[in-house]
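Here you go, one structure.
Up next, chain A:
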Amino acid sequence: MSVHTRVPIDAASMQVPRGQVYTIPNRCKGCNFCIQFCPKEVLEFSEAINNKGYHFPIVRKGKEEQCIHCRFCDLICPELAIFTRELESAPAQGA
Partner candidate 1 sequence: MTPATAPAIDEHPRVISGDHFMLGDHACAEGALAAGLDFYGGYPITPSTEIMEHLAERLPAVGGTFVQMEDEIASVAAIIGASVAGARVMTATSGPGFSLMMENIGLAAIMEVPIVIVDVQRASPSTGLPTSVGQSDLLQVRWGSHGDYSVIVYCPSSPQECFDLTIAAFNAADQYRVPSFVLMDEIVGHMTERVVVPPQEKIQRVYRKRPSVPPGSPEFLPFKADEDLVPPMAHAGEGYKVHMTGLTHDERGYPSLTAQTHEKLINRIVDKVRLNADRIVRYELINTEDAEIVVVALGCTARSARRAVARARMKGIRAGMLRPITMWPFPQTVLKELAGNGVVKRFVVPEINLGQLCREVHRHTALPVTRLNHPGGAMITPDQILEALEA
Partner candidate 2 sequence: MSSGAIVVESHPADTLLRAERLPHILCPGCGIGSVVHTYVDAIAASGIPQDKHVCVSGIGCSGRAAGYVNVDSYHTTHGRSIPFALGIATYRPELHVTVISGDGDLTAIGGNHFIHAARRSVALLVLCINNFNYGMTGGQAGPTTPLSAMSRTTPHGCWERPFNLPFLAQAVGASYVARWTVLHVRQLRAALIHAMNKEGFRFIEILSPCPTGFGRPNDIGDGISEMQNYLRRCVVDNGIDLRQTDIDLTQQDSPIYVGDFVDVDRPSFRPQVVQHAH
């Protein structure tokens, strides 16, 4: 670890939001933007294909708790095929 890494003094009390991923698989054209740029690497391509023949995003096994509802996948999706909603009563990080 770098000696320059600083930790906010209120880090223990900060809450990181928790999100739930929603998808509309048949809108997806498989561009990969959401999967590639998810900061928490929550997403991956499905095995299945949608009605246009594209693989679409699904949540990786073991990453179900990792979405932080940052909305990046939502905003960057050119097809409006994915979005997230904030989950209530998220536990405090580091608690």
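In this text, a residue touches a chain if its C-beta (ideal position, glycine included) is under 8 Å from a C-beta of that chain, and two chains touch if they have at least 3 such contacts; residues count from 1.
The set was built so that all candidates are chains of the complex that A comes from, given by their letters.
None of the values given here were measured: they were computed from a predicted structure.
Of the numbered chains 1 or 2, all belong to the complex, but just one touches chain A: 2. Across the interface of their complex, candidate 2 is touched by residues 18-27, 29-33, 36-37, 43, 52, 54, 57-59, 64-65, 67, 72, 75-83, 87 of chain A.
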